[in-house]
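Only one protein chain is missing; all other protein chains are in place.
So that you can tell them apart, the chains are marked A and B in the order they are listed, and the count of residues begins at 1 in each.
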Amino acid sequence: MSFTLIIFYILSAAILGCGLLAVTSAKIFRAAVYLLFSLIGIAGLFFLLENDFIAAVQIVVYVGGIVVLIIFSIFLTHRSGEQMPMPSKKRERIGFIAALAGFALAHGLIYNETFIPTHQPKIEQSVANIGSQMLDTNHFGFVLPFEVVSMLLLAAMIGAIVIAMKVKPKE
Amino acid sequence: MLDGKFISLIVLLPLFSFLILGLFGRKFFKTFSGIVGTTSIFASAIIGFITAYQYFFVIGQTNGVYKQIIALKYTWLQFSPNVSIDMGIILDPISVMMIVVVTFISLMVHIYSLGYMKGEERFSVYYSFLSLFTFSMLGLVLACNIFQIYMFWELVGVSSFLLIGFYYDKPSAVAASKKAFIVTRFADLGFLIGILILSFNAHTLDFQTLIQRLTDPNSEYLHRIVSASFLGASALTWGLVLVFMGGAGKSSMFPLHIWLPDAMEGPTPVSALIHAATMVVAGVYLVARLFPIYALSCPAALHVVAYVGIFSSMFAAIIACTQTDIKRVLAYSTMSQIGFMMFALGVSSYGGENGLGYMASMFHLFTHAMFKALLFLGAGAVIHYVHSNEMKDMGGLRKLMPITHLTFLVACLAIAGIPPFAGFFSKEEILAAAFASNPVIFYLAIATAGLTAFYMFRLYFSIFWNKAFHSHSEHHGEGTGTMLLPLIILGICSIGVGFIPFGNFVTSDGNTLHTEFHPTFSIAPVLIALGGILLAMVFYKKENERPNRVASSIKGIYTITFHKFYFDEIYLFITKKVIFNLIGRPAAWFDRNIVDGFMNLIATITQGISTLIKGFQSGRVQNYAIYFFGGIIGFAILFIYIWR
Partner (left out) sequence: MTEIPLQHVLFVSTALFFIGVYGFFTRKNMITMLMSVELILNSVNINFIAFNKYLFADKLDGIFFTIFIIVIAAAEAAVAIAIIINLYRSHNSIDVDETNEMKY
């Protein structure tokens, strides 16, 4: 068992453990912090899979952006240290059974599938390659989705501002 | 000059006037609507007269025979290459004559109404209805297609309904309008079935083709329709009798006459226009329009026409002798005179000398329109003055209303058939035609003519002589000039139109028919009419006890006649007791319990199911997510493991 593999297992355990705590913790702020750790673990997993760029994006966007946003909203809507009401036992049981059934199904599929890798020559997954193909207009470039996603982000920003804006009551 | 578009203006001008007055009348033309309506009908009448002149004297004749001219034809609904509903204008002697009658009488009534309806709250509505009626009546007479005539037929029914019920706050007027509508509608059902039988067998709806196919002895259509029989009569007979049923309903022939007397609830000028001069003769016109088929192919149906006509004529004349409401007397007299026209058609045959009855019928239609409109307008003036319809409230009006008196007398003489007034000539020819073909009808007709003279002069003496008039309200003169002018014009016409050599213009086959005047033949009818007048004079000129004595001596008959032979009661019995109880009630029960029950059952089931499943729509996102997830799992298993 190599060193990498050991690190992978430790990382996986951290991801799953923190994820589980994030969805079960009774205190919302703690849940957010567990989510943060889980996301950092995923970033580590990306590093381990030799995808430095995605890992960096993961940390910048998720850890630096989304989780901070979530924590802000928690501060806006909760008093700190407040206990969240626990879900009903019935709901918990249904959710557990549903998740377990789904997991069993998916795992069964993955376990029985034989994955055949391609025999084409590899591509260097460097930032330079990603960047040039992202903005390429000719050879399977992704410039159009890129533009579309930019529009989406803009729309989402404006939408978020409009929705969250305080409506002045009419005189 | 006889351009189809030009002629169509006759019909379209009243339509425009109806639309303008109906849509904007109450807002913009509150006081001018009478002028607007009268102007449009005046223009229409001028064009009508030009058309008549052009037709009769310039272009109508080829080789001395009047032809049918299709001035305008526009295919409206094409069912198959052969069968279509067209909108068109047919010009032949009877339609041109009817244009003259309708536009002229309508113009008179429009002018008269300017004075009569003055101050009425719904003045513009009244004029828009009058325009609607004029439009539909002109469309009816000019129809070139049997379906077109049916549509306009219904339209005149509607405008008649609207005008009878014009005083809609009066319950009797509402009831009368409903009665008129339902009775004529019932008759129109027969008309429609008749149209379907004829057009189904002749494969056409067009008048010219229909007549040509059903009169030509060699045509396969005629052969087929005659050979198809039902209940002992051929399909042709059935079709024609059913068409005549429509005509009888509109023309108030026995036994569909019950609506006409009640229709007098409408404004009096309306009665003059619709229920005396124009609409009620539509039935006569319809039979005349299809006359070649009746006369050449199916004499049996023509006999039905003749007997219904003479019976209605006699029947109405008897009732008219006992009525006390002056408008009802006139209504029954109208019915009687239309009976004359009907049986004149019935005794006639096609072409040549034997077509005298047809010519006489049309002639009588023409003269009758003049003097009957005059009688109604005169009666309107009297009612306007007295504020009552009852004879007993009148009397001695001759000094107070000299012009009305004079014109009314002219009209009474005309209807009684005293020479040289218009009615004399037309009635003589009807009697001559009857004499030539059917003596029974002739003697009944001559008796009816005597009765006519009697009851008309009973009316005349009761209104203008008899006792002295004592009024309950202040007097306001005879009426405005707009009311008197039509009376005078119509009075002149009632004297003059009899001298028109009608046989030169309107005959069954278009050829000129020279009618000889037999003074010896005329002696008997004139004497009988004079006898009727004398009898009326004895009874009613001075206030006396004779009428009451006679009435009480034949009390039973008098009562029965006074109640119009209890026909209204019989109809009420049939509709209320028989139809309501035997058909209406079970149908209502069926509707309420079976049909509604079925619908309620469906509704209950739907409601139950939705109550059951509405729990899914809990509004909770997580429940939705669980259903969604369950669905995905289900589909995943289905597609991956089961349908692999």
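Everything below uses one rule, namely that contacts are C-beta pairs under 8 Å (C-beta built on N, C-alpha and C of every residue); 3 or more make two chains touch, one makes a residue touch a chain.
Since this is a predicted model, take the numbers as computed values, not measurements.
*Asks:* In the intact complex, which of the presented chains make contact with the chain not displayed?
*Replies:* When the full complex is considered, the omitted chain touches A, B.
*Asks:* In the full complex, which bits of chain B touch the chain not displayed? Write them out.
*Replies:* Residues touching the hidden chain, for chain B, are 614, 617-622, 625-626, 629.
*Asks:* Could you please point out the chain A residues that touch the chain left off the display?
*Replies:* Touching the chain left out of view, chain A contributes residues 2, 4-5, 8, 12, 15-16, 19-20, 22-24, 28, 31-32, 35, 38-39, 42, 45-46, 48-51, 53-54, 57-58, 61-62, 65-66, 69-70, 72-74, 76-77, 84-85, 87, 91-92, 94-96, 98-100, 102-103, 106-107, 110-111, 115-118, 120-123, 125, 129-130, 133-134, 142, 145, 149, 152-153, 155-157, 159-164, 166.
Criterion: only the chains that are shown with their structure count from here on.
*Asks:* Cα centroid separation between chain A and chain B, in whole Å?
*Replies:* Taking the mean C-alpha position of each chain, the two centres sit 88 Å apart.
*Asks:* Which residues of chain A touch chain B in their complex?
*Replies:* For this pair, the touching residues of chain A are 91, 94-95, 98, 101-102, 105, 109.
*Asks:* Flag every residue of chain B that touches chain A in the complex, lowest number first.
*Replies:* That would be residues 622, 626, 629-630, 633, 636-637, 640 of chain B.
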